[in-house]
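Only one protein chain is missing from this complex, and each of the others stays in its spot.
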Amino acid sequence: MTSTKYLIIGNSAAGVGCVEGIRQTDPTGEITLLAKETEHAYSRPLITYLLGGKVDEAGMAYRPADFYVQQRVKTMLGVEAAKVDPAAKTVTCADGQVIGYEKLLIANGGKPITPPNLPGADAPGVFTFTTWGDARAIEQYIAANDVKEAVVIGGGLIGLKSVEALTARGLKVTVLELAPRILAVTLDQDASDLLAGALASAGVKLLTNTTAQRVDLENGKAAGVTLPDGQKIAAGLVILAIGVLPDLSLVAGSGIATERGILADERLATNVEGVYAAGDVAQALELLSGERRSIPIWPNAYRQGFIAGVNMAGGDKVYEGGLAMNSVEICGLATISAGITSPPEGQGYQVLTKLDPKTKNYRKLVLKDHHLVGYVLVGDVDRAGIITGLIKGRVEVKGLEEKLLAPDFGLISLPAMHRERVTAGLGVWS
Amino acid sequence: MKRIVAKEEYCMNCRLCEVYCLVSHSRSKDLIKAFRQERGEIVPRITVERLGPVSFAVQCRHCDEPACVEACMTGALHRDPATGEVTHDPQRCVGCWMCVMVCPTGAIRRDRNGHVAAKCDLCLETGTPACVANCPNEALVIEEDND
Amino acid sequence: MSKRLVQAEFNVERDPERCIQCQVCVRQCSNQVHAYDAESDQVTCDEASCVGCQRCATLCPTNALTIKKAPPEFAPDNNWTSDVIQNIYRQAETGGVLLSAMGNDTAKVSWWDNILLNASQVTNPSIDPLREPMELTTFLGAKPNAVELNFDDQGGPSLATKLAPQLVLSTPIMFSAMSYGAISYNAFESLARAAGQYGTFANSGEGGLHKDFWPHGPNMIVQVASGRFGVDIDYLKVAAAVEIKIGQGAKPGIGGHLPGEKVDERISQTRMIPVGSDAISPAPHHDIYSIEDLRQLIYSLKEATRYQKPISVKIAAVHNVAAIASGIVRAGADIVAIDGYKGGTGAAPTMIRNNVGIPIEFALAAVDDRLRQEGIRNQASVVACGGFRSSADVVKAIALGADAVYIGTAALVALGCHLCQKCYTGKCNWGIATQDPYLTRRLNPEIGARRLVNLLRGWSHEIKEMMGGMGINAIESLRGNREHLRGVGLSDRELSILGIKAAGE
Partner (left out) sequence: MRLLHRKQFPTSKDISGCAISGMMSETGTPMSGEAIIRSIANMHDRSNGLGGGFAAYGIYPEMRDRYALHVMYDAMDDKQETERIISRWCTVYGDETIPTRPSALVRHRPILHRYFVNIKPEVMERFCDETEDDAIVDLVMTINADVQGGFVFSSGKNMGVFKGVGFPEDIGEFYRLDEYQAYIWTSHGRFPTNTTGWWGGAHPFSLLDWSVVHNGEISSYGINKRYLDNFGYKCTLHTDTEVIAYLFDLLVRKHRLPFEAACMAMAPPFWPQLERLPEVRRELARTLRIVYGGALLNGPFSVLVGHAGGMVGFNDRTKLRPMVGARKGDMVYMASEEGAIREVCNDPEVVWHAAGGVPIMAHLKEPEKVIGPEATARLKAHSCRLPAGAWQEAPRAGRAAASVQ
């Protein structure tokens, strides 16, 4: 059995963040990093860009090639962790290796959701799309089978980025979205409509309120899908982009508490001493609600990993809470949203909107008790971060509401304390 | 670390910092050519905000724990722990605007031409930030921050 | 009449090849000369409003702008010049008094230019101030005729003489009275800081001393003027010296007027008058109708400051200035400041500015002579002011007999003033003579103080060079040393009043 001071499971944002967090506090302690995938730390969101040809393989690196050497991290890539034994302070790998640790970070991420009752879902030509491996496989399949048409099931972020990549490769794409509109979770109706318009102008066919009933096969390979109403859509490629779920297989039966994900406290520690969780697998503090929620987005993953790393190395850093937010540019139309974008009626939310259909500029702000809790910007997204900062910093914006909607809205209108803090480079929270 | 500090009591809204920032990041490095030929492609990485008589310039604050670096999914944004400088590598940037989404000062702009983020690089190539060098009232100064 | 006859004074030339539409000029002109037309993406201008302050041309990053004096081309006439005609148009339109600012700009000669300095050759080594000591330290205040000593049993000497309070200057140059109100807070702060940094004095002017500036008190001379603005015991105590302002060279015989719109909260506190009320300085002090009254005020101020501060009296140079100065010295003043007719101001009736008073050169020479004739020259220091433009002017003034000089216009020029002479409009684009918060921030007092200190350093060094050339290494030996002055192009009468020989003599 080998053993290490710090053991990190996962080689994405949270894992890298953890390495950087540990090294900020403990420059020398031994770190071992385990990951199922064999690639050097890469930018997972870039897989659609890779497929779309916007970045090459070299461009996938999230950190320089010598990053782990520089950080004095022992990497074990292609090794899948199988079981955590907190009592023994060991992790058993799928290949039987047992690794002892003093501090453990579980950051093995999520796993794609596959529809349970979709006939043909396991046929060649049907893919989920969350890893570099998926991107390679899809690319090879398209080339090998000369695919011209594709169906993307799911109008969320992964789905739409897949659409963009496939379109860029010259495929004709149809999107199936079960909800009445795309990006239903993060955007409101108006913003969804603007994006749907952008998709349409790029030649993408969008079908809402529907999904595939089955995958049609031809010679054992996917050849299209059939919708509940019997409509058939021909496609040599079907991408399942319904979403991801925290991958809890590793901790099953270990005594580490889980709900939707692994429960992590404000220091990203689990209920078990010495074990931390971060990233898509974790269920940690959410800023606005004060509850623990799983928010599988990159910035949260990194920050959680970083803070976990600091705390694992003996530091004391508190996670301020994650905020759901997304930036997505579809067919040239930029959209940034954060927090609550479609508040329920009658619960005291104040909504300010400004829409210019001609320029496709849209601003929507959601406030409660004179504090911003969410926003959507479409088109002119510049300086969105100021608004994000106001949400994160819980800055009272009483009297500023109208100014917030102005396109030249800036720091100068903000309360002096907040303004001075951020312009001093101290960030929102210091 | 060194930070560019804006003294709002002496900012007079001339916005020459924007002019010189743009030139400093132009291909030609020439005022007239930059404005004639490249305006629209490139944007200044500094913005003067004004409200009544008060104005000040904002550019990247090179935060201690930069939200943009945390949010950057490609690793294009990086904070040099030795100098504290937050750098941006346009070669690795894909223009996802995650940094735009989180920068609390709104200091990261979208470069319209390259479709990459554009932010203050302290004009490291030339040594002195163009905005500081050309601020006629020393409302922009470089201050050593000992934290 | 619907149309004004007054024509634009300046031409604004914009080089379209160079203009990049950055609009710096638009944002910087308080007179709204420049405007941006978004439709055509062009910057346009309205020349009629241009005052020729050169702000836009200075800040234009591509040097696309040239501001040129554009005198309307009336029929050539040496008497009825364009200025005269335009002034009459103005008065015909408004029925008002013509106003001007800064110093007398008429073509009358500056006598400084007709005085030349001496230098050593062979018989007397000139001194290199970079290698040899060169002393400019100046003491302002009353001096006794002689030093008296006591001797103890062993013959050890001790001082029996107790000196009257003195101001110690590292260089014989001070900043003239310019009130907070006439100039901006930042301009005032620049002067005060520079005075402290260089070891000289700034003068509060007649507008009081804001509490923010009290820390500069050890380098401030505070004025007590006819309006008594901002005068209370703390004001007197915080300063290094007190100056009774009787008159100023730019407008002898008349008072001052700060319009109520400039009296904001801060100025109101400083002047001790309500916000928005006009600050009017009467022409005379209404408690000084005679030299005896002046003596009473001088001694009231000495009592109030427990005889610890020199009391200065500032007068405008007028025809019988020598006799007046003698009276002032005999009335107990420690310092007499004489302001010549080229002295500056924020606002004066043009006719008064250009026609009342006498040049400082003659006034100074006459006063110094008179005080020496009466044997009272050491009883008070003489400070000359009114249009000093260079270190050479200063050297000449000191050689004529001044202990020190006040510089006002030169200091403002160092701060960026371009002498557009429109101080009284309150729209100073250089942030100096204005209270508009959008404009005042244009003067960063850190830069201002640095520039003023540089000016003092430069002039002081030049003074040292000129002294070194004369073979003099202490300012005491230059002061009143008219042997080192020669006149050129001056009449015998002028030479005789100045007390100098003609060149070649």
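When the chains are written out, they are named A, B and C in that same order, and each has its own residue count from 1.
In the analysis below, a contact is a pair of C-beta atoms (placed from the backbone, for glycine too) under 8 Å apart; a residue touches a chain by one contact, two chains touch by 3 or more.
Note that the structure is predicted; figures quoted are calculated from it, not measured.
In the whole complex the chain that is left out makes contact with C.
Here one chain is not drawn; of C:P76, C:G95 or C:P133, the residue touching it is C:P133. Note that of C:A75, C:A146 or C:I233, the residue touching the chain absent from this view is C:A146.
When you scan C:P125, C:P218 or C:G253 for touch with the missing chain, the hit is C:P125. For chain C, the residues in touch with the chain missing from this view are 120, 122-125, 127, 132-133, 135, 137, 139, 143-149, 151, 154-159, 161, 163, 166, 372, 375, 377-378, 399, 470-474, 476-484, 501, 505.
The definition used in the following text is that only the chains that are shown with their structure count from here on.
Here the CA centre of chain A is 69 Å from the CA centre of chain C.
Centre-to-centre spacing of chain B and chain C amounts to 43 Å, using the average Cα coordinate of each chain. Residue ranges on chain A touching chain B, taken from their complex, read 13, 17, 24, 43-46, 49, 54-55, 59, 61-64, 298-299, 302-303, 306, 325-329, 334, 336, 338, 381-386, 388-389, 392-393, 408, 410-413, 422-428, 430. Across the interface of their complex, chain C is touched by residues 7, 9-16, 18-20, 31-32, 35-36, 39, 52-53, 134, 136-139 of chain B.
Across the complex, chain B is touched by residues 17-18, 20-24, 27-28, 59, 61-62, 431, 436-438, 441-444, 446-447 of chain C.
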